[in-house]
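A single protein chain has been removed from this complex, and every other one stays in its place.
Our next item is chain A:
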Amino acid sequence: MTNTETTPVVPLPANTARHLTTAGALITIASTFLSWTWTSAFPGDLTVYGYPAGLQIITLVTAALTLLLALTGYKSGALARLNPSRSNNPTALAALGTFGVVWFTAIAIAVDLGGLVNLDPGGYIAAVGALITATGALGLPLHRNTRDSLHTPDWAERPALAPVHRALHTLRLAKPPQARPTSTPEPWIDRLTITVGIALGLVVFTYGIGTDDNASETFIGYLIAITLTAIALHHSGALDRFTNATTRHKALSAVLAFVAAALFPFTQSNDHNANLGVNILIFATVALGLNIVVGLTGLLDLGYVAFLGVGAYAAALVSGSEFSRFSGVQFPFWAAALTGMAASLVFGVLIGAPTLRLRGDYLAIVTLGFGEIFRLAVNNMDGTSGPNLTNGPNGISRIPDLKVFGFNLGDAHTFGSFTLGRFANYFFLMLLFTAIVVLVFTRASNSRIGRSWIAIREDETAATAMGINGFRVKLIAFALGASLAGLSGTVMAHVNYSVNPQPYMFAGAAPPNSAFLLAAVVLGGMGTVSGPLLGASLLYLIPEKLQFLKNYELLAFGLALVLLMRFRPEGIIANRRRQLEFHDTGQLDIPEQQSLPDSTTGAATAPDATKAGA
């Protein structure tokens, strides 16, 4: 481990740095209770004394986290759980998050309202506090890569560009070494960790979705804060503890995650956010279906959104809408859902049977073609340029609301003090479908058929030589993925009141389209359950909340993908396999339950060391 060093970025004595960090964090926290600007014209209304709002709340949370992490450095026992690595990196990252949010806010106020004069004293205090805490935190001894261990690209050797390169490598933070847990913790600790983690997740997600659509500033601050906080927790090892706990209690985590998701509509007073929620769920569920095809079986499908379209159109045709070709027909929902699934299944087999004989790039091109054929065909089946089936570009509108067991999903219902609107009702329905798809995904991937999918992804020739009928197994994956997309499509048709050919294209400015779906899978992490769900949520929320990006959305999106592929090719949530594939650490991958009982030296001293440190 000669590639890392423990040095501060800013040369300061360690104790001074720690005091500075703490003091800065306290000042920042205090400042959030002051007014930052004089007018409520700035989004979030930061004018109130004694009551943080908008970006001030985000600042308060990150500053409080910085304070807590800084305090772990002062031998305070109970807080050690927050920072198992006992490194200063998390403190520095949280402090940078605070700094980022505060200074972004200050600059945004100055730019939006035209000049620094618009900042109230509270704003200046916050800026100074954040600067102090960031400087202090960077003065702490940090785990960093040595300058020599980092790759120096050719362009950095030119004198003009060398300073740029040096600036990019100022921080060089490295993930601190993690002490391997000496024993599996008590089950109740695991359960508590999972519950707290998921509850925090719900709160963070709810806050993000609840930010005002026109307050892009608040959402950017939110993104800065969650990104740096996530990295801080990653460096502290708290995130590892959480994932280890969830792998030990898979069923509990899944149930709690769904409970948390089901609580979401109750946190919203506004049905608009429930609408966002249900659309995110649809998008995420379809991405999870695509993950079977792309992530598990390794078939690059660029026309996947067509199956969502088939499901949506099938459901619309039998919905009883007056614009449907079969306007007299109104199936009950369970029958409509099965119809949508069956229609997508048939299309999946029809498209898969000829194309799955191709491998790699050829398959991608052919699926891309079929995806576009679907959209063009639907566009033209209006009775003039083709048979009358889909009502052409006008689509099928005025799809009636669903009734499930006499319960009209279109009406608002009141439970005690909560009123659940139309979209909240659909949210629950879609959540049920998401649960089904998650169950299908996990069960299928962890079975004989799932292993044969992964085997085909790894080496198709060897897989067939091991007795796997490659074509058949690939067709099953393709058809299963298609029918799951079709299932989501049936809900989508009802949620949106109408279907038309417009959204089912390869690439567009808004989800769902095949490119976004694929990006959600790749960005989130291929082959995992939570990856595509997270990726889809981010890809749906970001364009929705950053309205000012509208014209540059695809550009920003492309840039983000390039950066992600450069720095984290396995996706945000990495599957264990892929993590090893891309970051060959040279270590053998030893599962932790077999954590070498005979290596007594490390194991016996570690708890003592922790106690002594605490």
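Operating definition for what follows: contacts are C-beta pairs under 8 Å (C-beta built on N, C-alpha and C of every residue); 3 or more make two chains touch, one makes a residue touch a chain; residues count from 1.
Operating definition for what follows: contacts and distances are computed from a predicted model.
Chemist: UniProt name of the unshown chain, from "Cytochrome ubiquinol oxidase subunit I", "Formate hydrogenlyase subunit 4", "ABC transporter ATP-binding protein" or "L-lactate dehydrogenase complex protein LldG"?
Modeler: UniProt lists the chain that is not shown as "ABC transporter ATP-binding protein".
Chemist: Which of these, A:Val378, A:Ala424 or A:Ala463, touches the one chain of the complex that we don't see?
Modeler: Result: among the candidates, A:Ala463 touches the missing chain.
Chemist: Among A:His249, A:Arg451 or A:Arg568, choose the residue that contacts the chain missing from this document, as touch is defined above.
Modeler: Only one of A:His249, A:Arg451 or A:Arg568 touches the chain omitted from view, namely A:Arg451.
Chemist: Tell me, which residues in chain A touch the chain that this view leaves out?
Modeler: Residues in contact with the chain left out: 439-440, 443-444, 447-452, 454-455, 458-459, 461-470, 476, 480, 577-578, 580-581, 588-591, 594.
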